[in-house]
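Down below is the structure, laid out as structure tokens.
A protein chain is absent from this complex, but the other protein chains hold their places.
The block that comes next holds chain A.
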Amino acid sequence: MASVPRSFLLLSIIPTILILCADFACCNTGRKTGDGLDTDFSGFSVPLEHSFEVDDVSRFRMRGALQLRGGRETSVSLSQSQLSEEDRNTLKEVAAVDGLYKIRVPRVSLTDRQTERQMDGYLTAFVRACSLVESHLSDVITLHTDVSGYLIGVSIVTIPGACRGTEVEDEVDLEAFNTTLTIIVPTNAPQPETALFIERMDIEHEKRGKPQEQKSFFAKYWMYIVPLVLFLMMSGAQDQSGGGAANGGGR
């Protein structure tokens, strides 16, 4: 738990722009969730499945294996095989009828290996098959986890993402996936930045306040006090002397 306050401190210093902290495949990410599970797991793998059918009925097949490493540092990598001749043809057919290319991963926890097997169900995402074909199988798969390390969602996009209807002639372009894999952990939302604000206010106060405070009352208003004193002295000199001047000075 000790890492929590430190991360907050860091957050309060960085400027307001919070760009999504996206960490790329095979790179280690500094997990900010502060679960602090010290056990260093050796990675485990889960299947990444895909489905593309002309009749849009999902039939998931193996696409590759995701190597996940939980614990303090989350990392993910993907090993996948090439598309077979048959798959390539199906994919082209699906793209022609504007079908969908779907992927799914099982729901797992990156930190807690015990519950990994118990959770059932899959996380599913899709992309238009035509855009996958037109981008020559270059896709970006993003895995999202929640604060305690459960996988909560997966998304797939292709770059470029549009379907322009361009024919892909070269069969070689559809053989191997060019995948960018990302895992995203939730960002910490900022707290109100009171400390910095107070600091700034103090500095401003100092700037503005100091020269004024240094001047004494007499130094500021001598031009009014001196004539007053003189006037009192002049008028008082006829009857008594000094009384008025003492009053004026004492104020």
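Definition applied: a residue touches a chain if its C-beta (ideal position, glycine included) is under 8 Å from a C-beta of that chain, and two chains touch if they have at least 3 such contacts; residues count from 1.
Heads up, the rule we're going with is that contacts and distances are computed from a predicted model.
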Missing subunit (named according to UniProt) among the choices "Proteasome subunit beta", "Prolactin", "Coatomer subunit zeta" or "ER membrane protein complex subunit 1": "ER membrane protein complex subunit 1"
Residue touching the undisplayed chain, where the options are A:Ser81, A:Thr166, A:Gln191 or A:Ser235: A:Gln191
Sites on chain A contacted by the missing partner chain, in the whole complex: 4, 8, 15-20, 22, 56-58, 98, 100, 102, 107, 119, 121-128, 131, 140, 142, 144, 146-148, 150, 152-153, 155, 157-163, 184-194, 196-197, 200
